[in-house]
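Following this message is one structure expressed as structure tokens.
Heads up, one of the protein chains got dropped from this complex, but the rest are sitting where they should.
And then chain A:
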Amino acid sequence: MDPIQTLVKNLADKHGRSRESVLPILQGVVEQEKFLSERSMIEIAREIDIPAADVYGTATFYSFLETKPAGKFIIRVCKTITCAMKGKNQVLFAIQEMLKINLGETTPDKQFTLLETNCLGWCHKAPAMLINDEIYTELTPEKVREILTSHMKANANH
């Protein structure tokens, strides 16, 4: 068995093989692989015994289930109203400038992917962003640069 097969099988062992396990399994693959490849979705379909189209249809419905390759750190900047009012654009520019990528892109070293997202539930501390599951609030361009630098450093040390 190749790594994807093993991963899907382990997740199915853990969450079960009924339709209700689809989301937890998809989430588990994304956690490990950062995105859902065609291969992994077909594997899930086989493991649970439902059409691959159903797996794909479900996966693409959810914005946190990436179906395109993504970096190790997925940055999601909130673009909803309060964050927009409180300087989300400046924050976004600072990130783009520092990582030299545009929205929707991944850095060539596959470390960072930059996305926008809808309200993160931190409007009283806007602007906000998520890096993977970690939340960062009351952002300014300076603060963002610090945060990214520390991620890069932590990474270099690995």
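Following the convention adopted for this analysis, a residue touches a chain if its C-beta (ideal position, glycine included) is under 8 Å from a C-beta of that chain, and two chains touch if they have at least 3 such contacts; residues count from 1.
Keep this in mind: contacts and distances are computed from a predicted model.
Student: Name the absent chain by its UniProt protein name; which of "histidine kinase", "NADH-quinone oxidoreductase subunit E", "Phosphotransferase family protein" or "VWFA domain-containing protein" is it?
Tutor: Missing chain, UniProt protein name: "NADH-quinone oxidoreductase subunit E".
Student: Among A:84, A:103 or A:154, single out the residue that touches the unshown chain.
Tutor: A:84
Student: Touching the missing chain, which residues of chain A?
Tutor: These residues touch the chain not displayed: 18-24, 26-27, 54, 57-58, 61-65, 79-82, 84-85, 117-126, 130, 133-135.
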